[in-house]
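All remarks here apply to the structure that follows.
A single protein chain has been omitted from the complex, and every remaining protein chain is retained in its original position.
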Amino acid sequence: MTLGKALGAGLRRAMQDDDKVVLLGEDIGRLGGVFRITDGLLDEFGAARVIDTPLAESGIVGTAVGLAFRGYRPVVEIQFDGFVYPAFDQIVAQVAKLHYRTQGRVKMPLTIRIPWAGGIGAAEHHSESPEAYFVHTAGLRVVAVSNPQDAYRSLRQAIASDDPVIFFEPKRLYHHKGEVELDAPLADAPPMGLARVVRAGTDATLITYGAMVSTALQAAEAAEDEGISLEVIDLRSLSPVDYDSVAASVRKTGRVVVAHEASREAGVAAEVIASITERCFEYLESAPLRVTGHDVPYPPAKLEKYHLPDLDRLLDAVDRVLDRPNSLTGADA
Amino acid sequence: MTLGKALGAGLRRAMQDDDKVVLLGEDIGRLGGVFRITDGLLDEFGAARVIDTPLAESGIVGTAVGLAFRGYRPVVEIQFDGFVYPAFDQIVAQVAKLHYRTQGRVKMPLTIRIPWAGGIGAAEHHSESPEAYFVHTAGLRVVAVSNPQDAYRSLRQAIASDDPVIFFEPKRLYHHKGEVELDAPLADAPPMGLARVVRAGTDATLITYGAMVSTALQAAEAAEDEGISLEVIDLRSLSPVDYDSVAASVRKTGRVVVAHEASREAGVAAEVIASITERCFEYLESAPLRVTGHDVPYPPAKLEKYHLPDLDRLLDAVDRVLDRPNSLTGADA
Amino acid sequence: MSPQITPIADTAQDLELSERILAPDGSRVPNPRLDPFVADVDDAQLRSLLRDMIILRRIDAEGVALQRQGQLGLWAPCQGQEATQIGTARALSPQDFVFPSYRETGVIYSRGAQPADYVRMWRGEEGASYDPAVLGMAPLQIIIGAQTLHAVGYALGIQHDGTDEVAVTYFGDGATSQGDVNEAMIFASSYQAPVVFVCQNNHWAISEPVTVQSQYPIAGRAPGFGIPSVRVDGNDVLACMAAMRWALDHARSGKGPAYIEAVTYRMGPHTTADDPTRYRDEAELASWRRRDPITRLEAHLRAAGELSDDDVAETQAAADAVAKEMRAACLGMVTRPALAVFDGVYAEPHAGLDRQRAEYAAYLATFESGV
Partner (left out) sequence: MSPQITPIADTAQDLELSERILAPDGSRVPNPRLDPFVADVDDAQLRSLLRDMIILRRIDAEGVALQRQGQLGLWAPCQGQEATQIGTARALSPQDFVFPSYRETGVIYSRGAQPADYVRMWRGEEGASYDPAVLGMAPLQIIIGAQTLHAVGYALGIQHDGTDEVAVTYFGDGATSQGDVNEAMIFASSYQAPVVFVCQNNHWAISEPVTVQSQYPIAGRAPGFGIPSVRVDGNDVLACMAAMRWALDHARSGKGPAYIEAVTYRMGPHTTADDPTRYRDEAELASWRRRDPITRLEAHLRAAGELSDDDVAETQAAADAVAKEMRAACLGMVTRPALAVFDGVYAEPHAGLDRQRAEYAAYLATFESGV
């Protein structure tokens, strides 16, 4: 099943399980969303639960907040990552704060789904990685998925959570396939906040999330050919970060690379490295490194390959963190 | 001269120097702004240059963008930190990106002034520290001032800059006084991006900005009484951060505490620590530490003292970074 | 090429453009549109409306006094807006749900507030002054206009549930400039949601006169979005009540949203932190004092022989008693302990925050003697 279909299945299942779950977004009805994630849901659940909205993101999220006041569990689709900013005030000042403001008297079980990140040759504003904004915002939970199984499971968990969840879906993986256990009870699933060691290793830890998890795995394979053993961690939850898992790995390897597509300054990698340094300083054998998008606005499509971290940039960082410049990339050879 | 008056003087001077400088904001005209920063400017420059706007922050910033297209240098006042979010889309998707989008054919010499941060017992949304959002946004420059002299000088530099600048004014210092050289030529001033070593020291480096610079200085004094020599750095520019100055200090002291009011996850301190670790790993004698607001929405006024880093929390961190628990706070004694 | 709209830069003319039932001197003027909605309102009800307005003014004065005495961080007075707030709120049913801004002390009162409910937020003890479920009212909203969208979403939920409740949102003249308020009208219209918009045009948004936001009657905007509207004299409690009953009937009966602009005046400062003498004329204030909503209803009842000095004295005494309770509740508040700063951020455990809390607890413990 593709990641896109897994998300659709997760939505369907959540709507079947709880009739308070309603979907809101632009083009999610008849069209099934520009990525077809909600395909078929209008027919199955009707226009009262699959709501095509006017073209206004603040309006969508603000309306969802009102539905939550009324006891609903709204799931919002933001059409593309770059269109979440008009809703920023409602997310940061309302969604994130209402539970605290009312000391839990008002719950905000919203899920805000965001097709996310780059690498698809898109026009401006269609390849943004805004996750750090939400990680920095207390009161939100932030999830980023990397495979169909997680997508299906953690979307259901996000919807079931009484907290607001910003849910990032790497759009360049929508068509990627993987096994999905559709009927495994949610209660048996690992909790939403846990990271996953995707590949065990001993020489260095590669930490990432979203579509870059597969790049990291490629890096680990390439490194293995050179006799280097990389541990790859998929964070899955960006707020909170599962620092127990992260620290366990770092204590083992002593060397860390953190990678993401988002730009570097005050990004998620900075947070992860600062926290690792706080927790594992005495275990670190070299400076943790970041491999990220540059601190530039997302560039035009023809230049994006120079912006996005790729296998070579990951390997270059692994080389550096292992103090063996250019051994893996072999570039200098 | 108070910091508030210094800002007013800086605005006046910038308006005298360049008649393309126009001010926009809520209540900045007759009232002179809720903090009286623009007091007297309406009378001096008229309603065409000191523009009271309708109550809509996206409208204000979007209008300022249009003025910049026309060759103006707009200076926007956001009434309080917590009211910048409705303008987030215009700031992140337009102000930050238009120069890149047009490869410099369209310049965005906007200055967005934000009365900023907590400690004044205010109602919700009046004590926010949103600087990390802007630091994470490529295309913006971010400045935070801590004293009247810097306020006067860097506000003028921000307005003169051809780049957009998010300009943070610690509102709890508006009434603090300091010397201001009103007539020193701007060309002689240190460039806007430079940090300042506020106090030299050798045992550890305390890095902060805004109103917490004075708390850091108090900490340095308290530490001196115990024979500990702290270096205090006022970052002044949060994007870019002057890592040359920061790294020079860290290479000397080997120990670092970074402090700010904003919450911790993916905040500016994370960025500073990750960058320090990258650049000065081999000089670090202990894990750099963060002293920040908690990862909670800004709390009600009666609880803010438990949220904001204070002298004791700074000293506690200094103790820890120096591996001498509770020596400075003396709490355990 | 478009309908002519008369600019309303002048407040006297302004008021004439609105619907009323009671003239400023208290005499009753026939209003064929509004009269049917208050046909049942007898003198006893009018006296009770007056009573509420007088008590509200007293509560408001107590709020100002408590702030001046350092017991509250801030207070946003509603003096002058009593008719708008009491008149509209009286028309609500308990099941309706209100999304206010920060100045709706009169609505809080009408929803059956306990004494502490007026002040918890302003004192800085809590984020919300009262329990939303108990009052049927969302917490006070400080972000201008944000609550209007919440009301629309809540109304969608009502629609979905198939009940006849109505969501109501209050906001100021300044708020009408915010994108959110316009989006709220659009969403409400598209879905024909049962929501009532109440714009309290009190002529000022802090120092900005309403003409900065609109040089035309604000109520004129709603029809363009397909929402019927009425512009009502906000200092006429009967007209406010009638307009609100019309709007609620409209929404409750499945006809979609309705919009009220109540033209009133903020007689006090924007908040206790504001100094209105910097930006507005004493003469303007004086002219509005002559249109005081309380004086107006009082004049009406006295002229009808339906109000005695004793009645007024009794009401004042009752108002003083409410104020006293409010003061006592305020002064009796106990600030939560330090660790409460972490309470209620999330509904479910959050590893990062739980650790921070534990660290902070350990830090605080180092200050405890003997530890």
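Read from first to last, the chains carry the letters A, B and C; within each, the first residue is number 1.
By definition in this document, a residue touches a chain if its C-beta (ideal position, glycine included) is under 8 Å from a C-beta of that chain, and two chains touch if they have at least 3 such contacts.
Everything numeric in this text was worked out from a predicted model, so none of it was measured.
The undisplayed chain touches these shown chains across the complete complex, A, B, C.
Check C:24, C:136 or C:226 against the missing chain and you find that the one touching it is C:226. Checked against the full complex, the one of A:58, A:111 or A:205 touching the unshown chain is A:58. Residue-wise, the contact with the chain that is not shown comes from C:182, picked out of C:18, C:129 or C:182. When you scan B:121, B:178 or B:193 for touch with the missing chain, the hit is B:193.
Although one chain is not drawn, the whole complex shows that of B:107, B:177, B:252 or B:305 it is B:107 that touches it.
Counting over the whole complex, chain C has residues 1-3, 5, 7, 33, 176-180, 182-183, 186, 189-190, 211-216, 220-230, 246 touching the chain that is not drawn. Of the residues in chain A, those that touch the hidden partner chain are 26-27, 29-32, 34, 52-56, 58-59, 82-83, 86, 121-126, 264-265, 294-297, 299-303, 306-307, 312-313, 316, 326, 329, 331-332.
Summarising the interface, chain B meets the missing chain with residues 22, 48, 51, 53-54, 56, 58-59, 61-72, 74, 86, 89-90, 93-94, 97-107, 109, 138-139, 141, 161-163, 193, 239-244.
Here is the rule we use: only the chains that are shown with their structure count from here on.
Comparing the centres of all chains, each the average of its CA atoms, the largest separation from chain A belongs to C. Taking the mean of the C-alpha atoms as each chain's centre, chain B and chain C sit 36 Å apart. In this assembly, the C-alpha centroid of chain A lies 30 Å from the C-alpha centroid of chain B. With centres taken as mean Cα positions, chain C sits 41 Å from chain A. Residue positions of chain C touching 2 or more other chains, listed in rising order: 126-127, 143, 179-180, 345, 352-353.
Within chain A, residues 58, 86, 89, 93, 97, 100-101, 138-139, 239 each touch two or more of the remaining chains.
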